[in-house]
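My questions all concern the structure below.
Of the protein chains in this complex, one is absent; all others appear in place.
Now for chain A:
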Amino acid sequence: MFRRASRLLARTTTASTWRRSRAFSTDVPATPAQDPNFIDSWKKVIPNLDPPKTPASFMTPRPVTPSSIPSKITVNFVLPYASELSSKEVDMVIVPATTGQMGVLPGHVPTIAELKPGILSVHEGNDVTKYFLSSGFALIHANSVADIIAVEAVPVDRIDPGLVQKGLAEFTQKLGSAITDLEKAEAQIGIDVHSAMNSAITG
């Protein structure tokens, strides 16, 4: 059993050194919605019936990655109950990724980023709109479209500083008295979110 394993491992490493077995999705050209070979052979055998539709023909084709970098990014910022920004062309967005504040400019490398509680700022010319996000994801596509999805997002001036201080104190105290892993995790989440809100209001 282990002799086979070492041979399999050797095979995969040699394959990856000289050729990628699967191409990245951005390198592959957009596949046509209907396979022309299939349609030709269908028509030869059954000329009277229309060829069946495949799932690919119902989908909108993947947008072509422009060869030159566009001047603005298109932002879609959505929440479960509302769509805050829908295909808005802006100069830059700064998203609060778990790896830190990430600035997204047109031509950004395609990225999937998990977001932590923090501030999303949308820069359009000289205007900056800031929202506090609870958590979510940011998907940046090759054609400079950014989809930002969050569960809860509020403008920073809707946060009550008194409640934030109270919550921070309460969760710090809960962390001290927590026994199980789950209680500790919940208290830690509470501290993280409240301190993020605190720095959002003050910073």
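As a working rule, a contact is a pair of C-beta atoms (placed from the backbone, for glycine too) under 8 Å apart; a residue touches a chain by one contact, two chains touch by 3 or more; residues count from 1.
Basically, contacts and distances are computed from a predicted model.
Name of the non-displayed chain as stated in its UniProt record, restricted to "Ribosome biogenesis protein BOP1 homolog", "ATP synthase subunit epsilon, mitochondrial", "Sugar phosphate exchanger 3" or "Chaperonin-containing T-complex member BBS12": "ATP synthase subunit epsilon, mitochondrial". Among A:Ala56, A:Ile69 or A:Val151, only A:Val151 touches the chain that is left out of the view. Although one chain is not drawn, its touching partners on chain A can still be listed: residues 81, 98, 117, 132, 134-136, 151-152, 154, 158-160, 163-164, 167, 181-182, 184-186, 188-190, 193-194, 197.
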